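What you see is the complex with one protein chain gone and the rest in place.
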Amino acid sequence: MNELVWIFISALLINNFVLAYFLGLCPFLGVSGRLETAFRLGLATIFVMLITALCAWFLNTYILIHAPYLRLISFIVVIASTVQFIEMVIKKTSPALFKALGIFLPLITTNCAILGLAIFATNKGYGFVEGMVYALGAGLGFTLALVLMAGLREEAELCNVPRLIRGTAMNLIIAGILSMAFMGFAGLFSAV
Amino acid sequence: MVKKKQEDAYQEFIKGLWRDNPVFVQVLGMCPMLAVTNSAVNALAMGGATFFVLVASSFLVSSLKSWIPKQVRISTYIIIIATFVTVTDFTLEALVPVIHKELGAFIPLIVANCMILGRQEAFASRNTVKMAVIDALGMASGFLFALFALGSVREILGEGALFGVPLFGADFEPWVIMILPPGGFLTLGLLLLFFNWVKERKDRLAERLAEGELS
Partner (left out) sequence: MSGKPELSLKGSEPSSTRLVATLGFAGLLSGLIIVSVFEATLPTITAYKAKVLKEAVFTVLPGVSGMQRLTYRDGHMIPAVGDEEEEDVVFGGYDADGELIGYAVPSAGPGFQDTIRLLYGYLPQERKVVGMEILQSRETPGLGDKIYKDAAFVANFSALSIDPEIVTVKKGARSALNEVDAITGATISSKAVVQIINRGNQRWVPRFSGAETPSKPTPSGGG
């Protein structure tokens, strides 16, 4: 049990996918302008991550032992299909959400965070339960980073920022400071 | 006529290096890159790997563009890109295992590099093979240049060395945070800022020249 808690907290805070591993930067810098959208994208990502972790475990355990070189391709095919499927579901059930997410939903496919999750979980040799816990932690960590960033950016919009720095440069510097703050979680393991 | 074509080709190449630099201008493809640019060698290796994948993919996509139906084009591009990434992964592991270990799981992540897929969709699938390859070479060079800049700055400040060669005396207190994640974000942000500043000065200079303010 201790092990699972460690995996979860590690993925959520200590080794946050965005702020420590730089995964998922495209949506992080692109979507985090508005709190609402950021949160929704985060939720969609968590869902895709959970399914990806499940499929990755299945592939690793039963299929890829015979053909380990097909790992990357099979992962990406699974991710692309999952996102396609979710897109269809969201389109049917909540057209408003679909419109709000817009282009960013298919972009989850090239979201390095999802592929990164699959690859990292494989490298760490996680089983089924560990993989799911890892996915949950990673997804929540991603959402957390996104939401924090969105909040900060919404605040920054009200400030008098020099023109030259506005835009991605400023967002990256904000991200850097946020990342520094998250480094403070590093010693958490001794409490776990 | 030939000269114009040569100029065009040259323009194509140059645009990827500076004007439309994928990292500094388009801010594409950063995802996995910040993690591996904590030293100049790693940055070059990653840039090199991406270089190969981009050029090879652009070549193949452009060659096969008339055979790929529009509906499945993205999936096909991804399959092509993933193939070259896998090939690069194995080749690097066999040839330079130490560097491969440093880059670790980030090599497969080249597949998710928005820049590569973006170039296929935006350019390679709509232009001749020759232009597609030149564009790829330009973009990849710009990318390599950007990564190298990032990696060098981080290594110099964070370890006091470049390519593992110590630059400063033993008294140098390395700015460790530079080789940690926050350093990646900050360095890129500051480099972008610098790039914007240079660009703005150039544009303003051109404006004033055009208005005849300067002789």
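By letter and in written order, the chains are A and B; residue numbering begins at 1 in each of them.
In this section, a contact is a pair of C-beta atoms (placed from the backbone, for glycine too) under 8 Å apart; a residue touches a chain by one contact, two chains touch by 3 or more.
What you are looking at is a predicted structure, and each value in this text was computed from that prediction instead of being measured.
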Q) Given the contact definition stated above, which residue among A:Leu4, A:Leu70 or A:Ile177 touches the chain not shown here? A) A:Leu70
(Q) One chain isn't shown here. Among B:Asn21, B:Thr37, B:Ser58 or B:Thr86, which residue touches it? (A) B:Thr86
**Q.** Where the missing chain touches subunit B, by residue
**A.** 66-72, 75-76, 79-80, 82-83, 86-87, 90-91, 93-95, 97, 128, 158-159, 174, 176, 179-180
(Q) Contact with the hidden chain only, please: which subunit A residues? (A) 6, 10, 14-15, 69-70, 73, 124-125, 186-187, 189-190, 192
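FYI, only the chains that are shown with their structure count from here on.
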Q.
Distance between subunit A and subunit B based on Cα centroids, please, to the nearest Å.
A. 23
Q: Over in the complex, which subunit A residues touch subunit B? Could you list them?
A: 19-26, 29, 69, 71-73, 76, 80, 107, 110-112, 115-116, 119-120, 123, 164-165, 167-173, 175-177, 179-180, 183
Q | Residues on subunit B engaged by subunit A in the complex (per definition of touch) | A | 27, 30-35, 75, 78-79, 82-83, 85-86, 89-90, 104-105, 108-109, 111-114, 117, 177, 180-186, 188-190, 192-193, 196-197, 200
